[in-house]
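With one protein chain removed, the remaining protein chains of the complex are shown where they sit.
Labels run A and B following the written order; every chain starts at residue 1.
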Amino acid sequence: MTIKAKPERKPLISLQNIQKHYGEYHALRGINLEIGEGEFFSLLGPSGCGKTTLLRTIAGFEDIDSGSVMLAGKDMMGVPANKRPTNMVFQSYAIFPHLTVAENVAFGLRKSPMSKAEKAEAAEAALNMVGLSGYGTRAAHALSGGQRQRVALARALVLKPKVLLLDEPLSALDRKMREQMQVELIKLQREVGITFILVTHDQEEALVMSDRIAVMFEGEIAQCDDPEVLYRCPKTKRVADFIGVMNFLPATCRNEGGKKIVNIVGLGETEITEEQCPEGFPEGAATVGFRPETLTILYDTQTPTHREAPAMIEEVVYYGDMTYYDVKFDGVDTPVRLSMRNLFGRDVLEVGTRARISWSPGALVVFG
Amino acid sequence: MKTLKTYAILYLVFLYAPIFLLPLFAFNTSTIIAFPLTGFTTEWFTALLDITEMHNALFNSFKIAVTSAVLATIFGIFGAMASTRYHFPGQKGIMGFIMLPLVLPEIIVAVSLLVVILKLGMSTGSWSVIAGHTLICTPFAIAILNSAFAALDPSLEEAAYDLGETRASTFRRVTLPLVMPGIVSALLISFTISMDEFIIAFFLTGADPTLPVYLFSMLRFPKLLPAVMALGTILVVLSILLITIAEIFRRRGAKRAGLKDTGGFL
Partner (left out) sequence: MMTTGEKLRRFFRTDQGVGLLLVSPTALYALLLLAVPLIAIVVISFLTQTGVRDFAPGLSLVNYKEALSDPLYRELMLRSLMVSGSVTVVTVLLAFPIAYFVSFGVKPEQKSLWIFLITIPFWTSYLIRVFLWKVILGYNGVLNSGLKLVGIIDEPLTFILYNVNAVIITLAHAYAPFAILPIFVALEKIDRSYLEASRDLGESRTMTFLRVTLPLAAPGVVAAVLIVFIPTIGDYVTPKLVGGPGGTMIANMIQTQFLRLNNAPLGATLAVLAMLIVAVIAIVFLIVGYRAAGGGKKGGRG
């Protein structure tokens, strides 16, 4: 079943049943996916899941065993990478070390019918767009990591591709630079309005930047959704585990006259809705998942807005703005993690303290 | 480390001692190569100008060295590209075999080529020396070019291709400029090896001797020895010059590729 582009977007890329082997290794197992015009789309997964292979398939660097790649209504079968309306930002940036910044940016314009002056102008405009105006005459090897990244972007965007492919573009940068570039990439994508496809193994990066995310495991797309849906309603336990932190507790489910009742070890019974069971309502043994931020420690004066359960604090991890607590509900052996904002005047609790924990039945996800 | 440093310096003196003696006796007036030195002269160098056979040998050697260097470098480019970029069946065996002349005694290469040439009813000549020299220079060219190609990020070529270049124009616009220092270095090294090589030339040169073969024949005549010293001085200075240029190119290449210099050709 093909994952369709969102109804408000015109589909630009259509991948049909893509299969790819490296020798015995099955790298892509039947990818069916549509990506829309102007979409910021991310391929997210652990290393070896096939996300880079899929990106390189769209770019035209990989021959596939079977299936088809359609780009703007044209079959890309037999169209080599240098003839496709896609351009790529490489993980190593691949800035040509023997050329200046301007020569790098204008590299792809060699065959364009523009005059020399127009080419120089286009290159300067592209540099300006990525915040590097005036850097044209610099030697490429004298650039910092963040600057290389920008040159790589300018070099690809100057050709006005229909799709910009980004292969782990931020993985070589330090944390501060990475966060800054994330914001800049989002702005840039809005500005140029073309489709960006980003490959990343960093779930936070994907959540921050994307319109839609496809999570891949072992050559297959496990789930493709908006960041918010993906985070709140992961379809499988594996996706839930991969995106952010998810606590799991064992439970039993039963159907009581149309009501879906789940009995969670240590927390008791509650009713849940259809939407909370992405794999369908499992009768009998099940696992419930819930995010750390859906749990709250109740301080003395507070009354619970949802449900409440007593617990013991086992571990405290202080992060400055946040504190993570590992707590054990009474009668449960597995600790669960919860996060609290460190508001002014609120004490960080110590290990061994007993606490009342508030939890929301509506935030649970139930897996079979 | 201090004792080691003294030892290292003594060792260098030992390495260079013979070479330093060359100019000493090349500019010495006596025809006997022995101490004490008797006086300064340049007559042995001017005498070289009159030996036409030597000029022929020099020209012959130069021709052979240029041709062998170009051929070995071309073979080297193919070999180095294949071994650094691709994995192919039998890679270790094939590359090992190509590199074999590095350790094989040259006399074995020489006699085995001679046997085949004679058996085929052909006669030896400059071409057979070129064939032999290309064979022994190729491993050196590959060793140098391997590091040049290994230093080249494959995504640079993919990037050029992605930006609209063809495979051929990618090679011309990206690959070639980046490995050029390695290519120049391989050419110079191969040229130097061929220019200095004696055994293979001795067996395969036929009627036109190369310079080392001619020089070898000069050694039998004691009165020619000062001229040999003069010629040797020129050759050694030339070799050192070429090797230094090759080293400068190799370093420039490494620097261009943004690598830390690890030193040495091999």
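Convention: a contact is a pair of C-beta atoms (placed from the backbone, for glycine too) under 8 Å apart; a residue touches a chain by one contact, two chains touch by 3 or more.
Remember, it's a predicted structure, so these values are computed and weren't measured experimentally.
Among the chains on display, the ones the left-out chain touches in the entire complex are B.
Residue-wise, the contact with the chain that is not shown comes from B:243, picked out of B:47, B:180 or B:243. Listed here are the chain B residues that touch the chain not shown: 1, 4-5, 7-8, 11-12, 14-19, 21-22, 25, 32-36, 74-76, 78-79, 81-83, 85-89, 91, 94-95, 97-98, 100-109, 111-116, 118-119, 121, 131-132, 134-135, 138, 142, 189, 192-193, 195-199, 203, 212, 215-216, 219, 225, 228, 232, 235-236, 239-240, 242-243, 247, 251, 261-266.
One rule holds for everything that comes next: only the chains that are shown with their structure count from here on.
Averaged Cα coordinates give chain A a centre that lies 55 Å from the centre of chain B. The touching residues of chain A, when paired with chain B in their complex, are 59, 61, 80-83, 86-88, 90-92, 94, 96-98, 107-108, 110-111, 141, 155-156, 159. Every residue of chain B that touches chain A in the complex is listed here, in rising order: 153, 155-156, 158-166, 173-174, 177-178, 256-258.
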